[in-house]
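Before any comments, here is the structure.
Only one protein chain is missing; all other protein chains are in place.
Up next is subunit A:
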Amino acid sequence: MSAALDIRGLTKEYVRGKPVLRNLDLSIGAEGITAIIGPSGTGKSTLLRCINRLVEPTKGEIRLTGAGGSIDIAKLRGRGLRLARRRIGMVFQEYNLVERLSVMENVLCGRLGYVPLWRAWLRKYPEQDIARAFALLDAVGLPEHATRRADALSGGQRQRVGIARALMQRPDLLLADEPTSSLDPRTSVEVLEMLTKLAAAEGVPVIINIHNVALAKRYAKRIVGMHEGAIIFDGPPEALQDDHLRRIYGGEDWL
């Protein structure tokens, strides 16, 4: 497998004639962390949401390759789309846990694409799913919290549950949309540390949208800089210079 994700000519227009993503090409390898940086409103979030079709792309091809075969996500509908979505885990800025469900139920949400409806309804998940959910809760450092309600957790704890939920899908690809923007600096580092470690252990490639350039350089093996819906930098963290940042974010007084 050369690439887990191959995006060709991706364009998204929320308003006709005003593209947020402009004919974008991006290839993501089968492993490691890719950080996408860029100013607010430049289409980073839209790019991630096009990949799992929470946002409908206007044009282009999004090819996902993995254990489940190779498919063009942009063309899928109905059941096919659901089967593709379960191969892509997502971690959200505001965690997006179902507040009124328990931590365990939230983690098991990651299996909803796999188990029949009656099992989900009666909470009769297969043994190995339960075992994996407990293993993931141990791995994210929340071994005692399975039966607590999600709204009783702190921000950092919630994001750990979010990561466990995404990995519960056994995804071919992990998307993280500003996973640390709602967290304090120390918790941000802890959460990113954990995400990096677990994704490496599972062999899942990760795409992270991130505002913090220092954190991006520290954890990513590759940085993609976006400006006005196009990629204007793509390379290893060492290659990212002030000049690139100036072109990505505009201006220079802030540097």
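Keep this in mind: a residue touches a chain if its C-beta (ideal position, glycine included) is under 8 Å from a C-beta of that chain, and two chains touch if they have at least 3 such contacts; residues count from 1.
In this section, contacts and distances are computed from a predicted model.
Selecting from "Sensor histidine kinase", "DNA mismatch repair protein MutL", "Glutamyl-tRNA(Gln) amidotransferase subunit A" or "Phosphonate ABC transporter, permease protein PhnE", the unshown chain of this assembly corresponds to "Phosphonate ABC transporter, permease protein PhnE" (UniProt protein name). Touch with the chain that is not drawn comes from one residue among A:18, A:77 or A:100, which is A:100. Within the complete assembly, A:86 is the residue of A:86, A:132 or A:222 that touches the hidden chain.
The missing chain, though absent from the display, is touched by one residue of A:34, A:52 or A:65; that residue is A:52. Against the chain not displayed here, subunit A makes contact via residues 52, 54, 82-90, 92, 94, 96-101, 105, 109-114, 117, 120-121, 162, 165, 169.
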